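Removed: one protein chain of the complex. Kept in place: all other protein chains.
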Amino acid sequence: MVERLLHVFRNTPLGRETLLQSLHFCKTLGVDLHIYVPESKQFLMYFDHDMVQVDLDGSYLTSPKSAETHAQQLAEMFDIQPSFFVPKNFTASQLPDIPTYFGYMCCPRSISDLSSKIGLGYIGPKVRRIIKSSTFPVFMTGGVFKPWTSITVFYGGSNNANKALRWGLHLNRASGLPLDMFTYVDGRKPDYFDEQLRQAELWDEVQEKVRTWHKIERGGFEESLYAVSHNALLIVGAYGHGLIKEFLFGSKMETIQSWMPNNMLLVGPHCVLGQ
Amino acid sequence: MFKTVRLKWAIVRSDDRLIVIALAGVVGACSGVAAVALNRSLHFLAGSLHSLQGYWWAFILPAIGATLSALFLNNFLKERAGHGVPEVVYAVSRYGGLLRFRSSYSRLVSSCLTIGSGGSAGPEAPVVISGAALGSNIAKLFSLKERQRITLVGCGAAGAIASIFNAPITGLVFTVEVVLGEWRSFNIIPIAIAAVAGTEVSRLLQGNQIAFQHQKFTIGLPDIAASFGVVVVATALSVVLGRLLKGMNRVAGRTPLPQWVRPAVGGAMVGLIGIGLPFVLGEGYHSIQEMIQGTFKQGLLLAALVMVAKVAATAFTLGWGGSGGIFAPSLMIGSLVGLVYHRMLVWMLPTAMLSSEGCFALLGMAGLVSGMLQAPLTAIFLVVEITGGYDVVLPLIIVSALTSTFCYYIEPASFYLRDLIEKGQFLRPGTDARVLSDLTVGELVDKVTTTVSGDMLLRDFLPILESSRQHRFPVVDRHSGNYQGIIYVDRIRPYLFDPQMHAVLMVEQVMDAGVPTVSADDELADVLALMERRGLNTLPVVEKHHFVGMLSKSTLLDHYRKELIVQAGN
Partner (left out) sequence: MPVRIELRRKFIYWPPFEGRCRVCRKFAIACRNDEIMELTIKEVALHLKIPIETLHRWVRQGKIPMQRNRGEYTIRQEMFERWADEHKLNIHSQSEEVQQDGEAVFDGVLPAMQRGGIFYDLQGDSKEDALQAAVQRIPNLERIDRKIVFEKLLEREQMASTGIGHGVALPHPRANPGVGLMLPQITTCFFLKPVPYDAVDHRPVSVLMVLLSGSTKLHLSLLSKLSFYLRNVPFREFLLTAPPARDILDKVAVME
C-alpha cells in the first residue's frame, strides 16, 4: 500500500512554503499527497486513544476559492497529482472529522495560534497533542522551503529512539538518500549504544545503511548540534519518556527543536511503522 | 505459590470487567456531582434573577442568557452547539465513545446561562454529555479499550440522569435504551453501579427528595379507557414540538444575522411570552409539581394557552441556538397535556368516574417523553420513580407504549437521533450498518498473485490460465504498472475454444475495462450498494491506478460473520 501524507493547506505565502516542503517530501519518498483545504476553522481528529480538536489559525481560511487552484499549481511544479480530501463525517453536525489512517501528517510548528508565533523553540499545543497521540510521524516544516538531501536520525538509545531509527531506515530505503546517525554520548559508555542497537535487532542494518555515525563525546549537547548537516531531514523520537523524567532531565527533542531550523520528522510514542 | 498468584493476576488483568466496574462507580459519582452542580447553580441563578422579573425590560434577560451561552460555547470553547445527546450517540457509534474533555463542563455552563435566565430548556441533556465526557476521559486516563470506554460513557450518562432525577433505574434504562442501545450484562452491570453512585451522591448533597411528591391515586377502568385519549393528544403534541423545533432551526439558519445574535432573538421572544405567562420560563419543574398535586389554579383555557406557549417557547429557545435539552420541557408540556385533557373530559362528561388530574398529568408526561425520545421504557420508569408512586403504572404503560409507536409511524426517528439517522451515522452495535462501518475495504482485499499484461497474446495467456486457479486476472500495463481492466474467465470462453483466435487476440481486447473499481478507503456500505446495482460479486480494488487486489462477496461473508460474532459477544 502506498503511504499517504496529509497536508492541511494554508492559502498564504507561508502556507505555500509549507506545501512546497510537503511536495518535496512526497516526491522524494514516493508518498501520495492528500490535501485538505479547510472550510471551517475547526476540525477533529479521532486517534485510537485520544481525540484532538484543532482550531485553525484564521489565515487558513484566506480566500478559499483560490486555495485549490493554488495548491494544484504548486503540485504541478513537482509533477504530483494531489488528492483533495473532502470530509465525510461531522461531529455535532458541523465539525469535520479528519480520518487518521494517513502515513504522515505535515504540520507547521503551529496550526492553531497566530503564525507570528512560529519560530524556533515553539511548538503549538495542538501540534504537540497530535504528535503525542498519532499513529503516524509528524513532518514539522521549517519556515521556508529548503529541499533536504540527507537524513539524520537522532539516536539516544531509548525505545523511542529505536523507533525513530527504524523510520530513518525506512525513509532511507524509500528515498535512497544517505542516512546519518547522531548520538550525544552524555557520559554513557560508548558501546552502550551498540548494545542497544543489537538488542533492537537493528545492528546489522545500521552497519549496512548508515553513512556516518556521529558520536559526540565532548562538549555540551547544544554545541554539538553544529555538526548536523544544514540540509538534512532530522528524525527525532518525541515524548518517549514519562512526564516526570522529562521534567527532571529535560527532553532532547525540545533542545533540538529550539536549536535546529531544519525540517523534522517527529516520531511520537504511538507511531507504528508499516501500517 | 507466587507463580499461581501471578497466573491468576494475569487472568484478572485481562478480564476487563472488574476495572470497568470499579471505574463505573467513580464515573457515576463524578457525573452525579456535575448534575448536582448544575441543579444548584440553576436554582441560584433563577433565585438571584427573580427580583428583576418585575421590571419591564425583564424580557431581555433570556436573550442575554442565550447569547452569553452561545458565545461561550461557540467562541470561547469553540465547541459547536447542539443539545448533547446526539453527539454522545455519534461518538459511541463511530469513535468508540471518544469525547472532548471540554464537553464535560461546557454544556453545564452554557445551559445554566440559558435556563437560569429564563430560557425554556432542560438541564438533562447537558448533564448527560458532561457525564459521558467525564466517563470517556476517565477511560482515556486508564487507557481502556473502546468497548470499555463506551461502557464508561454510558456510566457517565446514567449517573447524571440518576442524580438529576434522584432515579437510578431511569438512569440505567435511559442509557441503555437511548445512548447505547445494547442490552448486555457487560454494559448493564457497570451502568447500574454508576446509576447507584450518581443517585447516592445526589442524595448526600441535596437530601433524599423525590422530585415530585403526590398523593395516592386510585386508578379505575374509566381511567384506563381515558388514557387512550392521552395517547392521541400526546402523539400530536410530540410531533408538533419536534417539527416546530426543526422548523425554527431552519428559519434561524436562514436569517442573515450573525450566529451569536440568533439566540438573542429566540431568547427575547421567550422573554416576551414570559411577560404574559411566566410559567413557560425555565425548566418548569415548579409548575409540574403544582399540576401533579392538583394545585394548578389556572382554568382550562389558560392551561391550554400555557401549553401552546410552552411549546413555542421551547422551540424559540432551542431552535434559535440556546443551549439545553428537551427532556424537562417535554415533561412540562406533557403534564400540561394531561391536565388540559383531563379538564376537557370533566367538562364534557361531568359524570365520568375519573381519577384526579394529577394522575393525568403523569400520563401526559410519560406520553410526551416516550413520544419525543421514542423510548417507552425510560418514560415508564422515569414517571414511576420521580413520583415515587406505583399506582399509575398500568395506564402509564399503555400511554408510553402506544405513544412511542404512533410517533414512530409519523416520525420514524426520535428527536435525538433524527439528524444521525439522516446522515447514516446511527450505528447500533450488532447491526448491519455497524458491522459494515467497522470493516474496511482494506481488510477484505484478496491478494491476487497472478496479473497479466495488456499486450499479451491470448496464446501466451493460455498456459497461465492452465496453471492458475484464479477465475479473474487483473490486467496491468507492462510499463507503467497501471491497472487496465480485468479478465473474467467465464466471459472469454468463445475465444478460448477458438484456436484461430489465440494468435490474433490480445488480452486487452478481451478484458472487461468497464468494471467499476473501488479504493481501499471507500465505505463498505457504498461498495456493497455498487455491487448490488451492477450485479457483480467481485470488484477490483485500485489505488492510484495500481491494482491492489479483489474484493469478493465470499470473503466479505466470512469476515462479516466473524465481525458480527465478535461484536455481538458470546
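Order of writing sets the chain letters: A and B. Residues in each chain are counted from 1.
Here is the rule we go by: a residue touches a chain if its C-beta (ideal position, glycine included) is under 8 Å from a C-beta of that chain, and two chains touch if they have at least 3 such contacts.
Since this is a predicted model, take the numbers as computed values, not measurements.
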Of B:Glu146, B:Asp460, B:Asp477 or B:Glu523, the residue in touch with the unshown chain: B:Glu146
Contacting the left-out chain in the complete assembly, out of B:Gly28, B:Pro62, B:Gly96 or B:Gly119: B:Gly96
Missing-chain contacts mapped onto chain B: 3, 10-11, 13-16, 96, 144-149, 438-440, 442-444, 558-559, 562-563, 565-567, 569-570
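Going forward, only the chains that are shown with their structure count from here on.
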Whole-Å separation of chain centres (CA-atom averages), chain A against chain B: 37
In the complex with chain B, residue positions of chain A that touch it: 1-2, 32, 41-42, 46, 49-51, 53, 55, 88-95, 97, 99, 101
Partner chain A, residues of chain B touching it in the complex: 78-82, 86-87, 90-91, 94-95, 98-100, 102, 140, 143, 419, 423, 425, 442, 520-521, 523, 543-544, 546, 548
